[in-house]
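A single protein chain has been removed from this complex, and every other one stays in its place.
Going in written order, the chains are labelled A and B, and every chain counts its residues from 1.
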Amino acid sequence: MKLRKYALAVSLAAMGLSFTLTAPVHAQAKGKQAQEQFFPVLVYRTGAYAPNGTPWANGFVDYIKLVNAKGGINGVTATFEECETGYATDRSVECYERLKNKGGGATAFQSLSTGATFALTEKAPVDKIPLITAGYGRSESANGAVFTWNFPLLGTYWVGADVLIQHLAKKEGGFDKLKGKKIALVYHDSPYGKEPIALLQERAKMHGFDLSLLPVAHPGVEQKATWLQVRQNRPDYVLLWGWGVMNSTALREAQATGYPREKMYGIWWAGAEPDVKDVGEAAKGYNALTLQHGVELNAKVTKDVLALVHGKGQGTGPKDEVGSVLYMRGLISAMLGIEGVKQAQERYGKGKTMTGEQVRWGLENLDLTQQKLDGLGFAGVMRPVSTSCLDHMGSSWVRVHTWNGSKWEFSSDWYQADEKIIRPMVMHASLKYAEEKKITPRTPEQCKQ
Amino acid sequence: MGFFLEVLIGGLMTGMLYSLVALGFVLIFKASGVFNFAQGAMVLFAALAMARFSEWIPGWLGIANPVVANILAFIIAAFIMFLVAWLIERLVLRHLVNQEGATLLMATLGIAYFIDGLGQTVFGSDIYKIDVGMPKEPVMVLQDVFAGGLLINKEDFIAALVAALLVAALALFFQKTSTGRALRAVADDHQAAQSIGIPLNRIWVIVWTVAGIVALVAGIIWGSKMGVQFSLVTVALRALPVVILGGLTSVPGAIIGGLIIGVGEKMSEVYLGPLVGGGIEIWFAYMLALVFLLFRPQGLFGEKIIDRV
Partner (left out) sequence: MIYRENGQFKTSYAADQQIFPILQDRWAILGILVFAFVAVPLLADEYLFRAILIPFLILSLAALGVNLLVGYCGQITLGAGAFMAVGAYAAYNFFVRVDDMPLLAALLLGGATSAAVGVVFGVPSLRVRGLYLAVATLAAQFFWDWAFLRIKWFTNDSSSGSVSVSNLSAFGWDLESPTDVYLFCLLILVVFALLAKNMTRGAIGRQWMAIRDMDVAAEVIGIRPMYAKLSAFAVSSFFLGVAGGLWGFVHLGAWEPAAFSLDRSFQLLFMVIIGGLGSIMGSFFGAAFIVILPIFLNQMLPWLGDLVGVSISTAGVSHAEIMIFGALIVFFLIVEPHGIARLWSTAKEKLRLWPFPH
């Protein structure tokens, strides 16, 4: 008897040791034969974009912990491993290669970088792993018939740009009032910042407003010349397409040149606490889009995280960060991945580990009704998301929120992007891509499989 | 006309800040022949120390007065920069005497990596605030002369003033004190200086400390303008064309070069930028320096290099 115990202990220890050797950061690893679903987490907690990357990563990881605290995905434990990319494409690729076969195969990748998304878009179809880019990535990838493995859930930059123009039109009292207005786009000089230009030019043609483009070089700490130009042209509105330290610098320069912050509108990546916190009172009146959610301190899911994750001392970041904008963005991104797995389980068997291919089906047939969302604790945070083969975005609801000097407050109703404008652009760009890559778009029949 | 002047003034003021960073390069190059790529990392490190200590000190000591806290933080940060200088001399420079320029350059890049990592580990990688009470709102002047008036940024103005004062103080230090004379002697000829009894190692520590304090001042000014964050290291890249233009060994060169680059950058971006899509200021500065080098390979005030076979 004693001998058997010894043998068991030794083999367990050996197992544990080999486990630590192969997968060091498995947070939720259990000794049992439990089913596990592995989520790779590409993060950047260092470097120029760390202030924005960190809360996102914390939210993402906390949600996975929350799901496990509530019993996993239909009993399947969600595991994860972080990999630091520093917002660099080559490190992202290395992380992708490192994590894609870990833990029984990666469920889905979320790169949180437009540059990395472009590189991974070429790799994901080969490895059959879906790529979720909630609120970023390439806009034309909304067409799932061509971009089978990309999921720009909740909105693309074209959605953002479209809603911004709608909001400005509403402010002015109609689209016809935009005629002759001057709108300047101050953007991060990278694929990320250049994504919206195509749509803004389209809208500019339609409504006759004058669009000027002002690029800011990475990382965006030197913007004096940009804002001198703003002062020279005196645009009616400035659209801010920045990331990281570029946003707060833009607000400071706006203050220094006396440009009214009320006339500045940011994309959802330029509308979080790190962007305005240090500028404080001087950023008062600055507006930014929200990717559905804003600061959600009172949402049920926030309280759940505080009670079940932070309450047990397992929180990833500081407690007061829970519920902040980018934290929620990370949390929702994780939720979308997990719901994709759940949907896949509906078809391929509950309580089982899903492969990348199965999760892809789940994400393509995602149907998050308001009732489901409310059940998950996202009441008041999100609107329904439902994807299909032709629509990998699933939802294009956007609100605007405004910084009042100490916190973000919603300042508009819900908007929805104008499909009549975006759809043709998406089709055009995605078919061009398909032609270049010699991809045959999936037919509706193929989609059903 | 009014706008032209605004661009000019904006350029001059930015240029003054570039000079400040460039000064750090020049000081170290003169005294130890090292092209110090870690200058940007030192700016970040010093600014992080300043920002974090001014945040922590009120909590530790119960001092509510922000002025006292800032002064204390400045002293601590300056002391930390002295420690950094001492460690660099002890652990790196001392062992690399008489190596080639490229090797020393790489060593400072290694130091830069180390300081980047250390700074973020100790002080965090969020955006931090330095509040030394600089006025942020712009003022309008000369409204009767130009239509629309001239917009002057008081913060830039004060920053430029501080930079100018610092440069003046350094000039005095170099010209009038015995340490300053020793520094100049080392800069002229290491071996001759050593042979008349100037301790080389101590001089290096002093120079690196002075460069560290210059970095601290630059860090405070930039940090108070736009927050202290990792991206501060890139200001060093902005200052490189300045040193090239002004000459690696010349203090006045760093200042004049800074002003030229500052103005050239802003003018090109504002007036040429829209023609080619914008975003040209960074390479324009380098091109400016490059074209300049073709005519004067040693920079504006650099010493002429004479080769003997």
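Convention: a contact is a pair of C-beta atoms (placed from the backbone, for glycine too) under 8 Å apart; a residue touches a chain by one contact, two chains touch by 3 or more.
These numbers were taken from a predicted model, which means no experiment stands behind them.
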Identified contact with the non-displayed chain, of B:I244, B:V270 or B:L300: B:I244
Option touching the unshown chain, where A:E97, A:D176 or A:E346 are the choices: A:E97
Sole contact to the chain not displayed, among B:I71, B:I198 or B:M287: B:M287
Residue, one of B:L8, B:I76 or B:V92, that touches the chain absent here: B:V92
Hidden partner chain, touching residue among B:M106, B:I158 or B:A171: B:M106
Sites on chain B contacted by the missing partner chain, in the whole complex: 35, 91-92, 95-96, 99-103, 105-107, 109-118, 120-121, 125, 237, 240-241, 243-244, 248, 276-280, 282-283, 286-287, 289-290, 293-294, 297-299, 307, 309
Absent-chain interface as seen on chain A, which is shown: 20-21, 24-25, 43, 45-46, 50, 54, 57, 82-84, 86, 88-90, 93-94, 97-98, 101, 114-115, 118-119, 121-123, 126, 138, 189-192, 194-195, 197-198, 215, 217-218, 429, 436-438
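Basically, only the chains that are shown with their structure count from here on.
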Between chain A and chain B, centroid-to-centroid distance (C-alpha), Å: 38
Chain A contact footprint on chain B (complex, rising order): 3, 6-7, 10, 14, 120, 125-129, 136-138, 151, 153, 155-156, 222, 225-227, 229-232, 234-235, 238, 265-266, 269-270, 273-274, 277-279, 281-282
Residue numbers on chain A that touch chain B, as the complex places them: 45-48, 50-51, 54, 189, 212-217, 219-222, 224-226, 228-229, 231-232, 244-245, 248-249, 252, 255-258, 274, 277-278, 282
